[in-house]
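Below is a structure I'd like to ask you about.
One protein chain omitted, others in place.
Note that the chains are named A, B and C in the order they appear, and that numbering of residues resets to 1 at the start of each chain.
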Amino acid sequence: MMAWYTANAVVVQATMTTLLLALSIQLPLRVGVFSFAGVGCFGIGGYTAAILYTKFDVDTWPAVALGTLLAGGLCYLLGLIIHKLSGLYLGMATIAFSLIVAVAATNGGSLTGGASGIFGALGGITNLHVLLLLALVVAGLAISEYGRFGRMIDTVREDPELAAALGINVGRYRKLTFLASGLIGGLAGAVTTLLRSTITPAEVNFHMVVVALTVIIIGGSSSWLGALIGAIVITWLPTVLSFVADWESIIYGFLVALAAIFLPGGVLGLAKDLIHRWRARRRPTPPAPPASEAEKIPGGEPSSPATERSLASTQGGTS
Amino acid sequence: MQELLNTLTLGSIYLLFALGMALAWSTIGILNFAHGAIFVFSAFSAHIISEHVALSMPVLILISVLVGAAMSALTQWLAFEQILKRSTNHRSAEMRVLIGGIGVAAIPIAIVDKATASAPFGFANSTYKTEVYESMGLRMTNTSLIVIITGVGIAVALTLWLRASRRGLGLRAIGVDSETASLMGVNRTAMALGTMAIAGGLAGLAGALQVFQLQAMGVATGDQLLIKAFAMIVLGGLGSMAGVIFGAFALAGAETLIFAAKLGTWVDAVSFGLIFLVLLVRPQGIFGRQEVRRT
Amino acid sequence: MGVPVQRRRLLKMTAALAGMAMLAACGGGTGAAAQNAGGEGGIASNIKLMGVYDTTGPVAYAGVGASKGMKLAMEEIEKQAFLGPDVKLTLDEVDTAGAIERASSEVSRAIADSEVKAIFGPVSGQQAATVAPIVEQAGVPTIFNQAGSEGVVIGDFTFRGTAPMYSYYDIAAKYLADKGLTDVAVIYNGTFPTFAEIGQKEFPRLAGEHGLTVSSSYAVQSNTQDFTAQAQEIAAKKPDAVVLLLIAPQAVTALTQLGQAGYEGQTVGSSVQAAGNVAQAGEHAAGLVYPVDFSAAQDDETAVKFVEEFTKKYGKAPDQYAAEGYDSMWWLARAIKASGDSSRAGIQKGLQKVAAEGFEGVMGDLTFEGNDLRVKGVLVQWDGSKERLATE
């Protein structure tokens, strides 16, 4: 076990930092905000921490904290400006934000190290530290997933109009999402950078959006647990696949496509569905209908399980 | 004046790429992130064949268009259609189509990367020869002319066709409301497949023409254009072909101006900053229709 | 011809001196290595090496090329019994596939395996910069190829077997000066670190040294695909030469569009244009010159022999990456012999010792600045179908 850990410490570390990044994109998606600003915040957090650490002799943890806070603050400001945009328009605006961060880093002269980025920012962060930070973030997110908070967030995502009709302040949720996503993204950036010791503008790229989305889609978008599953799969898959060498990226592409097709809720969704079905089977019988229900209304037969329903047959949903 | 001409050429290249993507997105609601990979792979297929036989421009374009159409239709059939079948709501479907596209894209890109060892490829062996025209102090190549005419021509034709024809109506109806469309007797699946084939064909056309225009293509070209095309469509306003035309030339114009101002490394920041500002003022894009809200 | 040779020697000497000075500065402890050529650990009969670099993905060409060169060198080392009759080098390779974490993970794994005596590190700059502190801390000598960014050669255990492009770009400036082409325009990719460095800093400096004038300079991004505007402006201004610091597809387009715009002056590229990467530009690329650290067209004896052997083994001529890999492996073998010790510490001392003295490789006379390779470089010309040495 110990030997295994020593050999794989870096992969474990990469799993955790990938998870942090994915969480910063997953949270807004869970609130129904198509924001990829987490990637820009990764850049802001990473660069801030690296600059403070290498150029201003700030210690590891203050540097991480400042990077995180700056990213969170800027992301919140961004949210104030754009939270009313809808769907992919908001997505585009946040991608624009992230790309602008990258360009600013490229043109930041000696402060940001230009196109070569910053080197030698090896902070004193251990895997245990990352684990603790991650636990903190996950605890916060877990609270937002269970109980009334979780229900309200689900409603804000699935049906903002309904949410408002239930008294939920949708705008505030959306704005706070930007703050939280920015903080997590900034933390991911600061931690990753001080672990790797480097950051370059090329990293703060659409590619990172792709990685984060892939993690979320494979694992499941509904919960941090999904992101964890996705992060593990994505980080370890290449190691597992390395024996196929040249075929690796092709197989990788296939797996991602297959996950998108066959796992609507990701691996987590699949597991949940299985558990639900298992429980349903264990329930004595389908609940006894009251007398009035015996009289079925036309067209009102129960629909088939969610996994088999197609878009064409749904009623309402979007309006 | 020369700047205008250059903007026109660059804009037409962008436009050709974005048209197929916009068509699929605004009619059948598929934002195809494999569009860039199809674009690269189609051009690459034509390149491979041209390495063995010296072919003329129309033949190379035809090969590229056919490969593009086939790949795109195949992607639709094997991936996107399957995703839609298994989706319960639009948001998750949109997202999974996006990811599915990214997954699919990885496959042809890996093949091209391996086959070219990351070196740029082109149609050096083609019988086509670029000529330079010069008049009134303006320079232009025959390729640029072809690119501009094809780009603008197809864009306009597509716009009119979508507006006028019954098929167009059906397609637009799918884009707006798939239930109405099926009531109108539009066969959604076949229509979607056809649309994606056309979109893929446009990707192939764009790929081949870009290689003729720029002489070479790198394997990463598709991805770079993808983000730009996404921006152009959003800038113009989703659902409007006129918007795409505007978006393409606006972005090309902005880039040309930024280069003229010697701010080469700021291109992305300025052009995406502009898009950002436009969205703040017009959240539905320049040509986008305001959603009529009904309860 | 006389002047350059003298100059070369002088350069070599100063470089070697600088190297030694650095070595001395690096701490008295290493001084001991110089004396005990006999070695405390001796040379093991099986020396395990680890190669951690991209062999698939976008920079695979560099990793694969280096790997081929290294393997050829290993064969020769064994055949010559360079380290003794029974000594065998083995190289285990793992692919990093463009992933930073994978690079650091594999390197950590190699460090944990005490059998691994030295590592050949990632070719990508950022991967290399990430693993550099790790190997430094663990004290495993690591030789990087390519990986031209800062933060890679950072201490006693990190070495680089590829000279940074800027360090031999002076031959291009000199070529222009010798031909009297003093008015120069530059187009550079400002988002690509190597080119940003040369375009913004090094080339203007070299221009100053050689009496050239950079009359205009255009920065572009990696995703810039069309160069019509720049090409036309340059064609209108008619500078004597244009320096293109662009990635492969960009260079093809820029060369073509310069030609179409009617520009007829000298074009200068970079080693990225080697390996036939400008072939697609056809006639427009003819006459392009670019400095490389190695060209298969080189005519000195060592290079010719290397090209011959390489072609025999792999069926095609070596590229610069293969040459770098080949020389790096020989550097390592010489290091083991020099210190007489194939332990990690022994190899580290040996590498520094060889570096301080320099040696002759297929890339010419190799000198070092500290642990970092310097070569003189050769200027080659693309004649439209193949490379040949640029004549002055």
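The rule is short, and it goes like this: a contact is a pair of C-beta atoms (placed from the backbone, for glycine too) under 8 Å apart; a residue touches a chain by one contact, two chains touch by 3 or more.
In this section, contacts and distances are computed from a predicted model.
For the chain that does not appear here, its UniProt entry gives the protein name "ABC transporter domain-containing protein", which is one of "ABC transporter domain-containing protein", "Nitrogen regulatory protein P-II", "Dihydroorotate dehydrogenase" or "NADH-quinone oxidoreductase subunit K".
In the complete complex, the residue from A:Leu162, A:Val240 or A:Leu274 that touches the missing chain is A:Leu162.
Touching the missing chain, out of A:Ala14, A:Ile100 or A:Val170, is residue A:Val170. Residues of chain A that touch the chain left out of the display are 147-148, 151-152, 154-155, 158-159, 161-171, 222, 276, 287-288, 290, 292-293, 295-303, 305-306, 309, 315-316, 319.
Throughout what follows, only the chains that are shown with their structure count from here on.
If each chain is drawn as a node and touching chains are joined, the picture has every node linked to every other.
Computed from the mean C-alpha positions, the centre of chain A lies at a distance of 29 Å from the centre of chain B.
Contact with two or more other chains is made by residues 106, 246, 249 of chain A.
Along chain C, residues 56-57, 190-191 each make contact with two or more other chains. Of all residues in chain C, only 55-57, 94-95, 97, 99-102, 104-105, 108-109, 112, 125-126, 129-130, 132-133, 149-151, 154, 190-193, 195-197, 200 touch chain A in the complex they form. Only residues 56-61, 64, 190-191, 218-226, 228-230, 232, 247-250, 252-253, 255-257, 260-262, 275-277, 279-282, 284 of chain C touch chain B when the two sit together in their complex.
Looking at the complex, you find that chain A touches chain C at residues 6-11, 13-14, 17-18, 106, 113-117, 119-120, 122, 196-198, 200-203, 235, 238-239, 242, 245-246, 248-249.
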